[in-house]
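Missing here is one protein chain; the remaining ones are kept as they sit in the complex.
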Amino acid sequence: MKRLAGVVILALLVAVTSFASELSMAIAVTGPFQRNFNPYFAGATGYIAAGFIYETLIYSNTKTGELIPWLASEFEWSSDLIEITLKLRKNVKWSDGTPFSADDVVFTFETLRKFPALDSPGVWRGGVIEVVKLDDHTVKIRLDRVNTFIIYSIAGVYVLPKHLWEKVEDPSKFTNENPIGTGAYQLESFSDQVVVLKKNPSYWNAEKIKIERIRIPAFSGNESAQLAVAKGELDWAGINYPQIEKLAQQNKDIKYWFAEGNPVFLFFNLSKKPFDDVLLRKAFAYAIDTDQLVKIGMTGYAAPVNPVVIKSGYEYLIDESLKKEWWRHDPKTAEKLFSQAGFKKGRDGVLTKENIRLSYDLLVPAGWTDWIAVCELLSQQLRDYGVELKVTPIDFGQYLQKIRNKDFDVVLSWANYGATVYHFYDNFMNSANAFVGSNRGGWIDQRTDELLSKMKQTSNLSELKSIVAELQKIMLENVPAVPLYYNPVWFIYSTKNFTGWPSEKNPYVEPRITGMDKIYLVMNLQPVK
Amino acid sequence: MKVLKYVVNRLFFFAITLFFALTLNFVIPRFMPGDPAERILMRFGPNIDEQAIEAMRIALGLDKEKGLLRQYFEYLKNTFSGNFGISYLHYPVPVKQVLASSLPWTLGLVGTSTVISFILGTLLGVYAGWHRDRRAGSGILIFSLCLRSIAYFWLAMLFLYVFGYRLGWFPLSNAYSTKETLHGFRFVLSVIYHAVLPSMTLIVASLGNWILTMRNNMISVLAEDYITLAEAKGLGEGYIMLHYAARNAILPSITAFGISLGFVVSGALLTEIVYSYPGVGYQLYRAVLSQDFPLIQAIFFFVSLSVLLANLIMDFLYAFLDPRVRG
Partner (left out) sequence: MWKIGLGIILFFVFIAVFAPYLAKYPPNRTVSLPYQPPSRQHWLGTDRLGRDIMSQVIHGSRLSLIIGVSTGLLMTLIAATMGMTAGYFGGVLDRILSTLMDIFLVIPGIPLMIVISSYVRVKGPLVVILVIALTSWGSGARVIRSQVLSLKNREFVMASKVAGESDLHIIFFEILPNMLSLVASIFFSSVLFAIIGEASLSFLGLSDVSRITWGTMLYWAQNANALLNGMWYWVFAPGLCIVLLGTSFALLSFSIDEITNPRLRMR
């Protein structure tokens, strides 16, 4: 009898603890799930696959700038920086029991080469020319040119099981309904309303995983996800929540941290008059009150940005001697600059110079309500100087197309920050990205390009520092675009069931739900007893 | 002979309308600038390069320049063989699969609500028509006129706020509980519980039309001689109301009901959006927002098809019931 009672109590305990270690999170608000666990396709279930089920060789932590060995226990550059040798972990198994080996890695890279639609990390475009297996647990990657950035692209490659995917005819159309990965979690159940993951018992890093189950309900809109947050049904929600501070006051468990995401700019079309004039661009920079944009437009959830767009954590790269050239909101200087550029207010109150009238459509993607709000404010602010900006929300596809075709004057847009500051400068200022990439205004400058290619050929910090200082100078002198704020990474969490969340005070990871960041975060969580 | 002619006539109309809807569905997207391949890859960020776009174009069959006529015939062939292509939004999930997962929810929710609303509205209409001079009758009338002027989505928002959020009686979203995994009977209960608020919205919002239709039918019928005759015979008021008046007045309502069943697929679009109900309407909305043309085309095809079929069936039923057509 006693023994039976003991068993019952034990069973209850197990039941209770396993229940307590169930994490529920909102991964996307894109409606009912479709059964697609191909980690190379963005979208709710694709995100679940990327990180939880499939893993990369190396994890690039964009918050700290660290490269953390993952499926590869170590990696090494050759002295001429043209080859990388990766040592793979030996105790890794696919969740169907097959051992993980170098063949899988080679197969994955080959698949990306054959199906460029899958190569979203851009390894082959970034200069990889060959991936060879040296032995069962060693792989060598060869490049056609020196490019130290390639390691970050490699960190975006989710390794696929060769024994299963080699039978797939076209992986770029494969929905991978029953995913088998190396990751910490496996699919327990799928329905269009909720996906449940359970811990992979044979995971190579199993002792770090303290959460038995992850429950991911589907949300059809922000409102329903917000309701679930308000009712305390979610432990982790990567969603926007207007007036979250009100909720956090009512419910002490609910906390939030909106980290710096990609920077948002007012881009000018530099290939057109009058925005080829640096004085005019500078006048805009002084005219705009970014504080108001952050406080009202983004309701205080965005982080301010400095004129050289260097995120917190990288302050050591800021060139102090250039700080006197940083612009700030200053109406007097702005007015002076407008008149120096030759603009005078016409009879209708709009600034004009010869046949140029400063009246333009300000493009913004339709439905991006925060951004539209920011545009409305920009338009209000600049009207006082005599600049007329008509807020024009347009369809997203058309928006990118217009930028690509240089068919715009001013546009509110973002630049991908990437893994490090160096990536940001390359994205934002490289002429190769002009109009088609994050260099949306089309900054084309030979000196800039030289500096950027030098940056990719060195790993020496002081050399990098001087290159970055010179790039800052170019930015301050030429104002290729006006940085406005960092778009927030939406992150709401509850301390009711788990502790160990990243926060402003402990920013060990950028809490993104799209890739490997989320599994790194989950490894840091502890169930509350 | 007359029947045959009628049937052929209706079938002809069905074919023409279906053809028109299909053509509309084909033509409108062709006016759109932009490249679907770019659109799919757009979601992976704007840094995607030319060769990836080219790969996607090949995958989508856009690489070969085909004549418009040939594209059109291929489109017709694909539609009738049920091949709607791959959804852009859920790439690479086939459109068929997206539809299969959302159609049952809509059919269940909207179908049930339509039936309930029809029964309730018709009964109220009978009452309002019979007692049109009494205060209750005109009360129902004004009430139904107001109901007709309410936008579905606004009513849905108010219900959600009052019964879901403020009072907490009903769940706020989804078609069943996502907090725990349920099976069997408990799952069914959960589905019903989640359907209460959305179906209440649908019922209330469409009630007005049923009341008005039935009321007006009733009033027309009440002027007929046989009602006066029945009254003269001294039959009971309730008996006349139901057995004489309502019975004769209900035919147009039933026709309208049959046709409205065809609208079930599309009918709850806004309600589904507000309640995050995983049905076809919601999928159409998502598809529209992300310009998922294959999905839009497929949903629109089904919506049109169901309405047309409902019309066709009602036409045939009508032929069967109405002696003038039967001849």
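To keep things simple, chains are lettered A and B as they appear, and every chain counts its residues starting from 1.
Convention: a contact is a pair of C-beta atoms (placed from the backbone, for glycine too) under 8 Å apart; a residue touches a chain by one contact, two chains touch by 3 or more.
Quick caveat, the model's predicted, so the values are computed rather than measured.
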{"item": "From B:Trp154, B:Tyr226 or B:Tyr239, residue that would touch the chain that is not displayed", "value": "B:Trp154"}
{"item": "Omitted-chain contact residue, chosen from A:Lys90, A:Lys246 or A:Arg328", "value": "A:Lys246"}
{"item": "Of B:Leu109, B:Ile140 or B:Val307, the residue in touch with the unshown chain", "value": "B:Val307"}
{"item": "Contact partner of the left-out chain, one of B:Phe170, B:Trp210, B:Tyr285 or B:Tyr318", "value": "B:Tyr285"}
{"item": "Missing-chain contacts mapped onto subunit B", "value": "13, 16-17, 20-21, 24, 28-29, 31-33, 132-133, 138, 142, 145-146, 148-154, 157-158, 160-161, 165, 216, 219-220, 223, 263, 266, 269-270, 273, 284-285, 288-289, 291, 296, 299-300, 303-304, 307-308, 311"}
{"item": "For subunit A, residues in touch with the removed chain", "value": "222-223, 226-227, 230, 241-243, 246, 296-297, 299, 366-367, 369, 372-373, 376-377, 380, 391, 393-395, 398"}
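Methods note: only the chains that are shown with their structure count from here on.
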{"item": "Centre-to-centre distance between subunit B and subunit A (centres being mean Cα positions), rounded to whole Å", "value": "40"}
{"item": "Residues of subunit A that touch subunit B when the two form their complex", "value": "24, 30-32, 34-36, 38, 41-43, 115-117, 119-120, 122, 125, 170, 172-175, 189, 192-194, 196, 215, 217-221, 223-224, 227-228, 231, 233, 367, 395-398, 400-401, 416, 427, 433, 436-438"}
{"item": "Touching residues on subunit B, where the partner in the complex is subunit A", "value": "33-34, 38-39, 41-49, 51-52, 54-56, 59, 86-87, 89-93, 97-98, 101-102, 164-165, 172-176, 178-179, 181, 273-278, 282-283, 286, 289, 291"}
